[in-house]
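Apart from one protein chain that is not included, each protein chain of the complex appears where it belongs.
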Amino acid sequence: MGNLNLLWQSTGIHNFQAGQVLMMLVGFLLLFLAIKKDFEPLLLLPIGFGAILSNIPVAGIAEEGGILSYLYLGIKTGVFPLLIFMGVGAMTDFGPMLANPKTLLLGAAAQFGIFATLLGALALNIIPGLEFTLKDAAAIAIIGGADGPTAIYVASRLAPDLLGAIAVAAYSYMALVPLIQPPIMRALTTPEERSIEMQQMRNVSKVEKIIFPLVLLVLTTLLLPSAAPLVGMFCFGNLMNASGVVERLSKTAANELINIVTIFLGLAVGSKLSADAFLKLETLGILALGAIAFCIGTATGVIMAKIMNRFSSTPINPLIGAAGVSAVPMAARVANKLGLEANPHNFLLMHAMGPNVAGVIGSAVAAGVLLSLVH
Amino acid sequence: MGNLNLLWQSTGIHNFQAGQVLMMLVGFLLLFLAIKKDFEPLLLLPIGFGAILSNIPVAGIAEEGGILSYLYLGIKTGVFPLLIFMGVGAMTDFGPMLANPKTLLLGAAAQFGIFATLLGALALNIIPGLEFTLKDAAAIAIIGGADGPTAIYVASRLAPDLLGAIAVAAYSYMALVPLIQPPIMRALTTPEERSIEMQQMRNVSKVEKIIFPLVLLVLTTLLLPSAAPLVGMFCFGNLMNASGVVERLSKTAANELINIVTIFLGLAVGSKLSADAFLKLETLGILALGAIAFCIGTATGVIMAKIMNRFSSTPINPLIGAAGVSAVPMAARVANKLGLEANPHNFLLMHAMGPNVAGVIGSAVAAGVLLSLVH
Amino acid sequence: MGNLNLLWQSTGIHNFQAGQVLMMLVGFLLLFLAIKKDFEPLLLLPIGFGAILSNIPVAGIAEEGGILSYLYLGIKTGVFPLLIFMGVGAMTDFGPMLANPKTLLLGAAAQFGIFATLLGALALNIIPGLEFTLKDAAAIAIIGGADGPTAIYVASRLAPDLLGAIAVAAYSYMALVPLIQPPIMRALTTPEERSIEMQQMRNVSKVEKIIFPLVLLVLTTLLLPSAAPLVGMFCFGNLMNASGVVERLSKTAANELINIVTIFLGLAVGSKLSADAFLKLETLGILALGAIAFCIGTATGVIMAKIMNRFSSTPINPLIGAAGVSAVPMAARVANKLGLEANPHNFLLMHAMGPNVAGVIGSAVAAGVLLSLVH
Amino acid sequence: MTELITSGVELMLVGMGIVYAFLVMLIAAIHVMGVLVSRFFPEPSIIDGLVVNNGIDQSSVAAISVAVHQYRTKHK
Amino acid sequence: MTELITSGVELMLVGMGIVYAFLVMLIAAIHVMGVLVSRFFPEPSIIDGLVVNNGIDQSSVAAISVAVHQYRTKHK
Partner (left out) sequence: MTELITSGVELMLVGMGIVYAFLVMLIAAIHVMGVLVSRFFPEPSIIDGLVVNNGIDQSSVAAISVAVHQYRTKHK
């Protein structure tokens, strides 16, 4: 009978704490969003499952010695987000951006979402019970970059305790881009503006695509070396692909390697969704701020495009400004969809890819600023 | 001449110990079984080669600083067997089991092989020179689960010293399933019983296949959290596959990732085949007990099916009870073969897949019981 | 303004040291050679990029805690070069060598490049400012083996400080084989000798291909266990492929796994290209010695073939002797090209593959000698 | 020794009990799940699936399918 | 608190400034690059690329495809 008693004392029913139950429900919610609603399933499914696993009582899967604690080392060291960024680099085509470099300004404008959110996070401290440090605020703000690995990398450096909530917010809002952005884009533009057709893009030579990642890396080195790990790994992946001489490496980086790391990273992020860290007022704040960040970034991107139209002869459809938040490629698709709505001959997808990848660079640069100024 | 002498003193001929020679022969035997006899080559080839490498004198390949010592960390931490279990989950189709849930009872019955063997291991202590602790006995008993990663995981937790012998026994007997099982199955059934045709299975919806791994995980959490690492990673792999929303992840988990980990795990298991650990009376005991475990599991599975036939209107062919030991998919194939022998219209393969995957769950549950009660 | 000042103090422009600028230029040179000149791009592109990344000021990508410092652990432990060797083994066909085992002597002769270079490195110590220890000299000499992973493995064991320069030299000269070898081969042979057609090779059975890696491993174990890590992993990869029973493992070893490790290894080697370690007189010495090593190896391979022709009835085209340096498969292709020049019916490619893979074994054996005698 | 055997017997009884209990509960859970799923996610008619392949004639499907099968068998 | 907000505002101004400055310089760099590339690596006529798929009839495609298949099978 001793055994039965021992076994009863080791059951989950006996050991459950309310917080764990709630966090498992959060995990199931993420799985539901990933599977049923198709919300960024590549990340939210592993994150959700990781959240469930790490809140199983007794098993200690996320505690020292558990498998998730080992996988988390890949985030703690920064290796996982950087490898994912390398793979994303290998999948990225800078062609549309190089064909129309002005769109980089749209990618810059949309990063205002990041810095406005930083201010917002600090302002939220007037709410009793909330105490975001400057580091916390910076880590939360990066959600506005709409770029998963960048957000995880910055959060792991500045505010590891908030990592789970930040990653969940970042990926959730990226998945919500098709819902969040259109009302803002419609509110800020007239039907005529949305109908603007853009000139066909020039052809970008292979040589330019090879040299560009190196130019980007050199500029980062000269001006903002704190962004160099992120930008550097991104450029490395991109150069492997653009150069065409190491196809077997770039394919592996963009497929098997990024897949393996995505599984590990997702589970490890999920392991930070513990009740202690997640069931707090802070998390509500983070979720609210993240939504605001996306909205502001969308708006400033659109407004920047409208400003540029004032000063430029070649017209820009302001819808593509919204793609500047990155959230590759959903934001570009949203711009394309709204363009077609207003004018059935108006294919904006390729034009929107420019600000879209510019937004990736922009948020990596913003990350570099935060990493070098916030201690 | 000093150099020549130095070199002579560093040759293998000069340094060989008898035990190392014997263990290298064991390694060659495993390679022979893997390559010539097609005994579970995916594991036995790396294990055999690892055994050879780790017994090379002077080179220290399995000693601290050698490559096999680094690979062994993946077993010591439990990461490798769990990743393999994740991959196996991604390859598993629970459809046949969900179509006929009663077959879970067959998977339960076959686990009697595990617990009978545990008792057997303890009983063997009457032989002078054998001293199996309760931990040792539990680790040996899990061979009866007929499931490689489960056996390695449990052995690495409870009796790392016996890991090599246990892994070799587990995979060898799995390979021997087509030889071990048929006589027992024939002895316990009449030709009429073996001829029983089973009803066509109902169609299982995609939704059920998605929800089932979550149901299984919740039940494990509530009742037996000590089985949660194993069951959890298995369910994660299965959910990735069943959900269909992360195809690139589930394919990588079921192919490249499991292949890489299999290579590393096999070599690392082989590194535990040192003379000190393997050339002992214990190993003979383990091999004998392993064989007994498989026989008993097979028999109890068949007998359970016969008992169920007494109480159920829909007939069950008792041959599929033998598939309850797991050893996926060989045991199911054996059941199919014997069914066809008795009745050329009797296709049991799909029906036997139910108890077959039930056996995987059953032995993971048994592993959880052992891990939580044996300290 | 404090922030702006802080930011300025964190720019690369403010922090650059001359050495870092020079090393970044070296990195760009390597990228240029890899991309534009197709010099071993699979290694030189990651190495070049790693060199750039590790010389970015402030970012500390190669310093403790940076991603390259983590990747470097794979070299420090010896795991990466050994895994690459395993993958190369899985890609190697010993058939041509087994069909004509005499060609092993050519692979032996070409290793004279290694030992002559060792002597050369020690002799260079008469130049003031150069101080190569015996360990240094041995690590440099292995460049003459014309085998990348072997060179990196030996250098990581004997002279980690020289690793960057040695790896760069090894891969650069391998890429230069089509330029370095032909003049030497022409100088040492008459047109008649280059026209010699070789007898068609016998068929090698699958069984021989399976047994050979085991024979090689046993011989290494008996005579030179210090070469066993290298030879062992090579034979393991080769056995996986030759046996045909673990196709999914050997394919992964020869594709995804070797690709992933190649990316990591290249970046990590690049991280050793720091100004401190590279911008020294030693590096010039290493580059000079490496070139000499390739030339001597080529010459002794050709001369050995001519000597063998004196004593053998079946004629050997001396061009295939040059393939004994390894540099698989470029050296074999060079032999084939020069053979066709002299005699349009003279296809030497398959015949040259024998000494080519023999050269891999030869340099692994030489590495074993150095590792066991140099302390 | 006897003590060890006693704990072994106890472990066997408890262990098999738990395994059976667990799997019986799993059977129950599967039944409940089946009922709930068929109520809340009624299976779409299987005819939808059959229509998909319509444009292509059966022989092509057979040929491709043989080829794909051979491919997969070889490249697994 | 006010101090924190002050540093936040400063961070916002400096941050957006840097982001803009960086990307403006990148635009400049891209333009310079474009000029240099078009001078030193003039693009080969696009017609070269178009010709590729033209002359070949379907049976050749099949033949090529067989060859490719055999090649891949061997060289995997």
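Each chain gets a letter, A, B, C, D and E, in the order it is written, and its residues are counted from 1.
To be clear about the criterion, contacts are C-beta pairs under 8 Å (C-beta built on N, C-alpha and C of every residue); 3 or more make two chains touch, one makes a residue touch a chain.
Worth saying up front: this structure is predicted, and the values here are computed from it rather than measured.
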item: Touching the absent chain when the full complex is considered, from C:Leu7, C:Ala90 or C:Leu105; value: C:Leu105
item: Residue, one of C:Asn125, C:Asn309 or C:Asn343, that touches the chain absent here; value: C:Asn125
item: Touching the absent chain when the full complex is considered, from C:Asp93, C:Asp161, C:Glu208 or C:Glu247; value: C:Glu208
item: Residues from subunit B at the interface with the omitted partner, ascending; value: 2-4, 7
item: On subunit C, residues whose C-beta touches the chain left out of the figure; value: 98, 101-102, 104-105, 107-108, 111-112, 114-116, 118-119, 122-123, 125-126, 134, 137-138, 203, 205, 207-208, 211-212, 215-216, 219, 223-224, 358, 361-362, 365-366, 369-370, 373-374
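FYI, only the chains that are shown with their structure count from here on.
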item: Touching both subunit A and subunit E (chains); value: C
item: Chain at maximum distance from subunit C, centres defined as averaged CA atoms; value: D
item: Inter-centroid spacing, subunit B versus subunit A (mean Cα positions, whole Å); value: 41
item: Centroid spacing, where centroids are CA-atom means, of subunit B and subunit E in whole angstrom; value: 49
item: In subunit B, residues with contacts to at least two other chains; value: 223-224, 256, 369, 373
item: Residue numbers of subunit D (touch at least two other chains); value: 11, 14, 18
